[in-house]
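Excluded from the complex is one protein chain; the other protein chains are retained at their positions.
Naming follows writing order (A, B and C), and every chain is counted from residue 1.
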Amino acid sequence: MKIAVNTGGGDAPGLNAVIRGIVLAAYQKGWEVYGIKYGYRGLVDAKQIIRLTPEYVWDITNIGGTILGTAIKGDPFNFPIEKSDGTIVETDISDSVVENFRALGFNALIAIGGDGSMRIADKFLKKGMPVIGVPKTIDNDISSTDVTFGFDTAVNTATEAIDKLHTTAKSHDRVMVVEVMGRYVGWIALHSGISGSADVILIPEIPFHVEKVCNKIRQLSLRGQEYAIVVVAEGAKPVGGDITVVENIKPGDHIRLGGIGRKMSEEIMKITGKETRNIVLGHLQRGGAPTTFDRLLSLRFGAAAVRFTEAGKFGTMAALRSTEVIAVPIEEAIGQMKSVSPESDILQTARSLGISFGD
Amino acid sequence: MKIAVNTGGGDAPGLNAVIRGIVLAAYQKGWEVYGIKYGYRGLVDAKQIIRLTPEYVWDITNIGGTILGTAIKGDPFNFPIEKSDGTIVETDISDSVVENFRALGFNALIAIGGDGSMRIADKFLKKGMPVIGVPKTIDNDISSTDVTFGFDTAVNTATEAIDKLHTTAKSHDRVMVVEVMGRYVGWIALHSGISGSADVILIPEIPFHVEKVCNKIRQLSLRGQEYAIVVVAEGAKPVGGDITVVENIKPGDHIRLGGIGRKMSEEIMKITGKETRNIVLGHLQRGGAPTTFDRLLSLRFGAAAVRFTEAGKFGTMAALRSTEVIAVPIEEAIGQMKSVSPESDILQTARSLGISFGD
Amino acid sequence: MKIAVNTGGGDAPGLNAVIRGIVLAAYQKGWEVYGIKYGYRGLVDAKQIIRLTPEYVWDITNIGGTILGTAIKGDPFNFPIEKSDGTIVETDISDSVVENFRALGFNALIAIGGDGSMRIADKFLKKGMPVIGVPKTIDNDISSTDVTFGFDTAVNTATEAIDKLHTTAKSHDRVMVVEVMGRYVGWIALHSGISGSADVILIPEIPFHVEKVCNKIRQLSLRGQEYAIVVVAEGAKPVGGDITVVENIKPGDHIRLGGIGRKMSEEIMKITGKETRNIVLGHLQRGGAPTTFDRLLSLRFGAAAVRFTEAGKFGTMAALRSTEVIAVPIEEAIGQMKSVSPESDILQTARSLGISFGD
Partner (left out) sequence: MKIAVNTGGGDAPGLNAVIRGIVLAAYQKGWEVYGIKYGYRGLVDAKQIIRLTPEYVWDITNIGGTILGTAIKGDPFNFPIEKSDGTIVETDISDSVVENFRALGFNALIAIGGDGSMRIADKFLKKGMPVIGVPKTIDNDISSTDVTFGFDTAVNTATEAIDKLHTTAKSHDRVMVVEVMGRYVGWIALHSGISGSADVILIPEIPFHVEKVCNKIRQLSLRGQEYAIVVVAEGAKPVGGDITVVENIKPGDHIRLGGIGRKMSEEIMKITGKETRNIVLGHLQRGGAPTTFDRLLSLRFGAAAVRFTEAGKFGTMAALRSTEVIAVPIEEAIGQMKSVSPESDILQTARSLGISFGD
């Protein structure tokens, strides 16, 4: 057996541990593993492909990022090709990718990536390529799995930052607005906000009123707490657009979104008169060594992908359900986004701790 | 409503966060919360009881241990009473505990503790006391919940230690034997061993052969790896008792167990001739601030216990199942221990990474 | 003896440990210690003064910020007084501060603060108030002491952030521009940049050429390193103003400065064509628990201040020289700023590691 592996989309802590899990597990079965560089780009020219041996991956568990590189714009079904007149045209080059895959003698592809990568994997599957998926999302928005690797690390980084801001906020009687990742879902904001004892958490799932946020801050003040910590997911939005955030949003481009944290910071300062500061955590949340939790989960996903490959379970994706990693259909996984539900016990917990969502 | 809270058994990171979750959630409902000191001891004399206000618990999320203290020997059904002649007799004083509970006007008791504490809670339930349980175990051996607070922190501490030992082992071509907690189950050893890239993991569920452990170390040497990391759960046992560990084991007394790590260290040195060192992590695994994961889970368990109390679900215990905290019957929880199953994907992962279990 | 303590200026990790060091050391001598809240403000109305007992300060070593609060605008020699017409007039109210100090029976004031606070302390000294100083500066710009508490923590936070950005920069072939504190001196940028393996470090002491920074990034690219880490002190300035940063700078207001990191990020993207991201660490560098190094140094400074008080060394300030904490005249300390010298071995180290300063 000869299998290929690639990583797509934004990087996440744990990608290298998944690769290590795959390579070591495959090695035990006597298989060969090859890494495709830069998502599917390495298969387009069939050149950027590297042999992955146990020695090569032995020490990479704790290294953030991905040794295979990744590509934000590299969908073979809409590949950016430069024409002779210099214009860029999105072209379907998927057939040549499939051809190269076969010509190189690969028996399976393990595609590690987010929702976008899983959609591409599903299309290749329908073209007859034997694909196994490993879900990757910092944001925790893939519905078929309880959680994926990278999320625990991101929450940890955000919580540590909130912890640090607490003491300086308190010393100076300031409001601190911390913008965390989460364009469509509020999981990082919710987890880090609760763990970090935030006073206000603003998430995309719950449109907020600026006035209610300011009321919460005033109430704290009446009780003697002259500082406040406001955690804002980058995709949080006010009800009816009472503040406007003008930013060009491009896919995979978290840091650019910015804006909402800064805007809220200005609004709070204006309305409450309190000194307010804004911090955008941005790429810090993607980087660094995976937490112990994420290391283990990544290795489990990698090892499971090899078991699924051996069992011929193509078209499935590794998923954590309760305490076990199982195979679920990729199609099911890309069906819907996992967002924060009003009934979830986590949201109830936040409210019962007195945290305001501005609603 | 007036509710009581206590913590029993060995301490675990997150106990204070559970207490905070309970107090803040109860406060929102207009309830009063009282902390019983030292397990049930505070109810025996009805004196060591403290009022828990939101202010009192505000900053305790990150503090390890328990502000209520705990008692290793404090089971009211077998309470150590000193007689006039100086002898200690275990006496059933549970009736007076129930009386005190009622006389103080409590409507419910939230008991945070391990398997032993849950058994006591169940007995009080049968005596008519309205009890809600919150499971606590560093070892992760309670079967009704996917995981409990404290475990992630303990695994993290053990993994960090293993990480540190790697570099020194490598520099000196040494074998390092790390003894971690786990008298009856091998979860901490398994999780930290995989995350920390151990070469050998020895757990109570899989009796091991000393010779096979040494063979693994010799194989590594042949491949050019002159050092090795062996993670041993304190309760791991060789097949047929080919090494003997003589220690007096007392309940709740992890560090005393010791022995197996030291013994294995000596055996490996003798058989392989390799310089070998032994580290016993002991109480380091219990202490310190909870990880972000444990902070959140603890707060969720605390908030859930208050919801279950309001709903009159007495006799149940908070449990994490997949992504939600639900109520499960305490009786069910104390029925069986959760041990590492040969079919679990985690064990398969370890084996596919080339880790030896000495079997 | 009855001594007073206050903390002034921006907060720094270790302030509480200094306070603890003072209180415990004074307690051993049978002295009483009182905390003046919010810099000198607490002495203006003589109301915001709290008794500091050993119990009160026992657990504060690891807590960031200051339990006494601080005041950015609270210089008694230029105190903002609101007139009846609503205008704010800066007034000299230092005499009433001295009167209150005496009326309350204080024998000495230990003033913990930065350059500004030391200047005020010096003025009070000349008015006959017995003052001992403890230097505080995140930026490490006080010349009379090898280093002060808070700096090691800030460098640590910045280095951890740079570490995290490395892996994501590498995975995406991006340039990351990290803006760190340092309005007038480049110590944090220099220490964290070297420790974090930055490619470029820009500091106020060395005016830089944008073009040279871009050349360095192009050179890395030629050698196969397609990403780069640029660490910029907030006060770094290009030669001849070839980029303009328009910001209103207010004293003590680090985060507002911003600008230079974002500007450099835009310039690099424009000139090199490389995808570039900008991170402003801001208040993260001030917050959180002090490192072990800062904890010890703070406790030593606190204990030394009490020894100096007992010896009547008023007008001096605690300073670390080599391995000992000694007393140096406050006047000497406020004479000059400690900036990065071209001859310092640290700067030579950075250059010999191949780090560019854009000069």
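To be clear about the criterion, a residue touches a chain if its C-beta (ideal position, glycine included) is under 8 Å from a C-beta of that chain, and two chains touch if they have at least 3 such contacts.
As the structure is a prediction and not an experimental result, all values here were calculated from the model.
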| item | value |
| --- | --- |
| Shown chains that the omitted chain touches within the full complex | B, C |
| Hidden partner chain, touching residue among B:Ile3, B:Leu165 or B:Val230 | B:Leu165 |
| Contact set of chain B toward the excluded chain (per top definition) | 10-11, 13, 15, 63-66, 69-70, 72, 157, 160-161, 163-168, 170-173, 176, 255, 277-280, 282-284, 286-288 |
| In chain C, positions touching the absent partner | 21, 24-25, 28, 54, 58, 61-62, 146-147, 152, 155-156, 159-160, 163, 191-192, 194-195, 197, 291-293, 295-296, 299-300, 303-304, 306-307, 321-326, 344-346, 348-349, 352-354 |
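Everything below uses one rule, namely that only the chains that are shown with their structure count from here on.
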| item | value |
| --- | --- |
| Number of hops, chain B to chain C, where each hop joins two touching chains | 2 |
| Type of chain A:chain C copy interface by residue overlap (half), same or different | same |
| Distance from chain C to chain B - Cα centre to Cα centre, in angstrom | 42 |
| Rounded Å distance between chain A and chain B, as computed from the means of their C-alpha atoms | 31 |
| Sites on chain C at which at least two other chains make contact | none |
